[in-house]
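Of the protein chains in this complex, all but one are displayed in their positions.
Let's turn to chain A:
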Amino acid sequence: MPVSTLLATDHALSSRASTTSLRANGGSEQHQEHREATSTVSGPERFLGSRGLTRFSALNRSFNNVANMASDLKRNLEKTAVEVAKAAVNGGGESPPDNTPSPSPQRIVVSRRRVRPTALRQSAASLSHDDDENDGNEHAENMLVTPSKEFVRALSLRVKTQVAATLSDPLRSKQAHHVSPCDEACGTCARCQAAVCTQSSNTKLNDHNPLTKRASIKKRVADISNRLQFPKFLADAQTSHDHGHDHHLMSDDDAQSVGTSSDEMDDRELQELIERQTIVEKYEAGPEGHDVDPWENPDFELYKVTDRYGFVHKNETEAEAQALQNQRNLIKKELQREAKWLRMLQEWDTRHPAKLPERIWKGVPEKLRSVVWQRMLGIDKFRKDAAPKTYEDLLMRARLLSMDIRQIDLDINRTYRDHLAFRRRYDSKQQSLFSVLSAYAMYNTEVGYCQGMSQIAGLFLMYMNEEDAFWCLHSLMVNRKYSMHGMFAPGFPKLHRFEQHYDHVMQRYLPKLHKHFDREGVVPSYLTKWWFGCFLDRVPFALALRIWDVFLYYGDSILIAMAFNIMDLHQKTLKKLPMEKCLDFIQSDLARDFGYSFDHTMQALEKCLKRLQSDKMALPPLPADSKPELPTKQLGPVLTRSMVDIRMDISEVQSRSSRANSALTKNDGRINDTTALLPPDAPPEVRKLYWHLFASYYYMYLDEHRRKEAKN
């Protein structure tokens, strides 16, 4: 099976998964919509909301089903194929059943090293090559054994029927192969192992219940890896020929050597794998899927009033203060402005509207923010330039590989928990936030995930769907107008550059305040928070939105101008305060009550910006070349790897662990499948063949199956 087909099916598969993961939330209604969705505790909305995730877990489950099948395969192939395999291994002795040049038996003597995932990948790549050229000698070092064509055909046929059977009726295929242990229950013979496999696959029937599913993640990992192992008959044929040793003794040796040699790196890798899997499952299961620590969910009783943006306040006075900003006449005004904006948006299709800047300063109407913001960020261009399905492909990979998931999970737990959409742990918007951040961390690998990004992504998600939010985040990072990449990149080069410039601005325009700060020892530590989130959380939310409107229009000069503006507006107050009070004022007082009306603040900001611009002080000098503030590495390097490869690597890590486990806990009934494990010295050719057939048929049939399902 050529790799190209594999990749093609892989793509088809991901597209299927992705179409569902994108909830088409139409712009302005979206906010209202999720408010309803989140306030309804149960009902179909919830499932709609997390359909993408449910779909993904279904996919995962199917993979496990097929993995179950792999264990069946081991048993069924035994009778028919063992001779063929022996023939292939014995090679030189008898005449091989086909014309393929067979290497001499001595070459089969096996190196004891474990085959690393990279080696697997390489050999997989070389296989596709061989298919075309039919010339294995180029890769002589990988070609320890060349299985006969008949063997390949037999294996292929079996895999094919098995995959088909499993996918069309997983329950029956499992029951059909029920096996009881042998009389001695030795645990090592084929029957006993088959029994163990059947047991584990029977317990898998409860998989659909997330609670039982989560019962023991470790056990599940072990189960999967056991079922994904190399066919036992091949191992048998080989070891008996090789040394004539009792095969399970030998595998015990193997297991021990693996167990002791599993160095810290391996442990860490596995640990991370399990951790990642656990976290991903929590988000897949959603808010009711499992035992959320009660204190992880906010106390609903505390909240009484929600403002128009979806934030819940603890007491009514706070909400009243909010309401003051949104008096009736203001809302009336906004309605009128909406009409103007709608006309202007049409104009914008053909040319840049002359009235745009003026209207931006007055604030983008709440209902149109999602459209206007996306337009200003120019996300269509980024989306078009990227490969199709970039987001979905990233998402699938991130769930399996992302190293940032732990930190992302921690931060989602504390991002906008006072907002309706984010208050419920693992609810749909939290799931979206999780997806956007983990996918982006795989895309822009220089930044990965950096604290502060969750607020930004959260803000976008209040106005748009997952994928749009992803591209908005990306544009914000790499679009030269904003280049927030430099803010979040290691060492924060842009932060330092802007900090220096801000100091110049203060010295020049507010010398007295600057002096006061100097004397008091007020360090500009507040700038990090101000700039990373463009004043989110440090000014009232409604004002932050207005700042974002102009920020997205004018770009990063707003960061300096607004910082200057705040200092300018509040200089009298600040000059009287000692250091501690200054910082308190900046970090909490302003967020509670900014002290000026938002319109006034925005007018002042416009003046500040114009003043800085006319003095050529709006932006610091461009960065020195030594510290690039835009990505220098390729975006989304992980996209070049197929899902098959990734799955193979993961099962490699898992099997390492189960080998180590079985060496350590040999008498533990859970994992006593030592002899069935892929021997560390299995010829790469056989390994890769096995995997290849397995993976390709899996994807082909899965695809077909889904198509049928869709028809029904």
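Just so we're on the same page, a contact is a pair of C-beta atoms (placed from the backbone, for glycine too) under 8 Å apart; a residue touches a chain by one contact, two chains touch by 3 or more; residues count from 1.
As a convention for this text, contacts and distances are computed from a predicted model.
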Choices "DIS3-like exonuclease 1", "Cysteine proteinase", "Ras-related protein Rab-21" or "Dihydrolipoyl dehydrogenase" - which one is the UniProt name of the chain not shown: "Ras-related protein Rab-21"
Per the touch definition above, residue among A:450, A:543 or A:648 touching the missing chain: A:450
Hidden-chain contact residue, picked from the options A:356, A:583, A:630 or A:646: A:583
Touch with the omitted chain, as defined above, among A:504, A:519, A:592 or A:607: A:519
From A:373, A:391 or A:492, residue that would touch the chain that is not displayed: A:492
Residues belonging to chain A that touch the chain removed from view: 295-296, 298, 407, 410-411, 413-415, 417-418, 448, 450-452, 454, 488, 490-492, 519-521, 523, 525-526, 528-530, 532-533, 537, 578-580, 583-584, 587
